[in-house]
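Would you mind keeping the following structure in view while I ask a few things?
As you look at this complex, bear in mind that one protein chain is not there, while each of the others sits in place.
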Amino acid sequence: MKLSYFPGCTLKNKAKSLDIYARKSSELFGITLEEIDNWQCCGGVYSTAKNDVATKLASVRALKQAYEKGQALVTVCSACHNVIKQTNHLMKNDTAIAKKIDRYINDGSMYTGQAQVYHYLEMLRDIVGFDEIRKKVVNPLNGKKIGAYYGCLLLRPSSVMQMDNPENPTIMEELISALGGQSIIYANRNECCGGYIAMESGELARKKSNQVIENAKKAGAEMIITACPLCRYNLIKNGSDIPVVYFTELLAQALGIKGDTNE
Amino acid sequence: MNKAYPTEELLRISGVNPNKCMKCGKCSATCPAYDEMEYHPHQFVSMVNSGDIEPLMNSESIFKCLSCFACVDRCPRGVEPAKLIEAVRIAVVRKQGNNHLLADDVPNMLDDEIPQQAIVSAFRKYSK
Partner (left out) sequence: MQRIGVFVCWCGSNIASTVDVERVSEALKNEQGVVFSTNYQYMCSQAGQDLIKSAVKEHRLTGIVVCSCSPRMHEATFRKAARSAGINPYMVEIANIREQCSWVHKDIITGTEKAIILGKAAIAKVNLNAPLIPGESPVTKRALVIGGGIAGIQTALDIAEAGFLVDIVEKKPTIGGKMAQLDKTFPTLDCSACILTPKMVDVAQHEKIRIFSYSEVSSVKGFVGNFDVTIKKKARFVNENICTGCGACVEKCPQKKIPNEFNLGMDNRSAIYIPFAQAVPKVATIDPNACNMLKNGKCGLCARVCTAGAIDYTQKDEYIEEKYGAIVVATGFNPISMEKFDEYAYSQSRDVITSLEFERLTNAAGPTGGKLLRPSDNKHPHTIVFVQCVGSRCSVDSEKGKEYCSKICCMYTAKHAMLVRDKYPDTEVYVFYIDVRTPGKAFDEFYRRAVEEYGVHYIKGMVGKVVPEGEKLKVQASDLIENKQLHIDADLVVLAAAIEPDKSARGLATMLTASMDTNDFFTEAHPKLRPVESPTAGVFLSGTCQGPKDIPETVSQAGAAASKVIALLNKDKLLGNPCVAHSNEEICNGCSQCERVCPYGAISYINKEFKMPDRSIKTRRIAVVNPAICQGCGACTVTCPSGAMDLKGFTSKQIMAEVDAICR
């Protein structure tokens, strides 16, 4: 099975391991991720302003390409996923903006949100299935206590993302258990790490990240997994004394594609 | 200084209907950037509605919002305060010379690990 794939800027640079192990692992389940031709950066954050058209173009081009190939579009970076899914939702539900964007793209066919967008986690759950993953595990995590960190981008706005219960998500916990680990539930797992504020207010980012780390640790987590390079950066930068890794690394490790992730 | 936008323009840009607000304050209760903000999410909703927009445009608060959508998701009335804050921010940074983040400043903010995502996100939020 072939699916379109939007890696995004960070996955080509600082978050290469998020990308590489996503691709390698999917091959094991018979899914080839075909990178979108000439993809452009999604912009990192979605602009909710109704008169902000230009910032949506990169996402629409990627969505359109996937749709025209008859493929669903997979992303693995939380930020790209958030921007692209929100843009797709807008194209589907706001004809006026879809028309405006069509005039920019101007290639003869208007895009109105027909493509299906999957986060890699959704792909694992809905296309591969956690039971299938469980069968392919060669290096089970042996009950390692792992806290999934969702942050804000994966789940919200929930009416658009529709990935999981935004207040009590289970998708990463189910993955952890499929890989043989023990998932640790902690309340701050869906709170913001500070995100881009790290650029101008390291202090605020530190406060927010610390709350996440502390809450995870008090709940018993020995490791944190995330799907977002910026979350990982903020948690590590602000002194997490437990490892913070991409979920794809953990997946690849359990599947025997990668060595130990305990850095 | 910033000349205030009309309320209608901000409501149009954001798609927010502040009359739906029942003034429960849950947006501000759940806001992770509350302490850094001079005006809080519920005040954005209330002040835009009453046309008191200039103080919001002149406030650093618009750059403190993390766009984490906690207020949007948890609002019991579906008001979406973050979208209103975004509209005010856009109204400010779109004006000539109002970019909050300049390319020249960026090199000083970087370290070896900072992901590209942080830089593009900050530019999109802070500048035009």
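Labels A and B are assigned to the chains in the order they are written; within every chain, residues are numbered from 1.
Assume a residue touches a chain if its C-beta (ideal position, glycine included) is under 8 Å from a C-beta of that chain, and two chains touch if they have at least 3 such contacts.
The shown structure was predicted, so the numbers you read here are calculated from the model rather than taken from an experiment.
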Per the touch definition above, residue among A:D102, A:E191 or A:E249 touching the missing chain: A:E191
Selected from B:I13, B:L56 or B:C75 as touching the chain missing from the view: B:C75
Which of B:S28, B:S67 or B:S121 contacts the chain that the document leaves out: B:S28
Touching residues on subunit A - with respect to the absent chain: 159, 165, 167-168, 185-188, 191, 211, 214-215, 218-219
Missing-partner contacts on subunit B, residue numbers: 20, 22-31, 34-35, 40, 42-43, 70, 74-78
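One rule holds for everything that comes next: only the chains that are shown with their structure count from here on.
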In the complex with subunit A, residue positions of subunit B that touch it: 12-15, 32-33, 36, 63-64, 66-70, 72-73, 80, 82-83, 86-87, 90, 101, 109, 111, 113-122, 124-126
Subunit A - residues contacting subunit B, complex: 8-10, 13-15, 41, 43-45, 47-52, 55, 77, 79, 151-152, 155-158, 166, 191-192, 194-201, 204, 208, 228-230, 232-233, 236-237
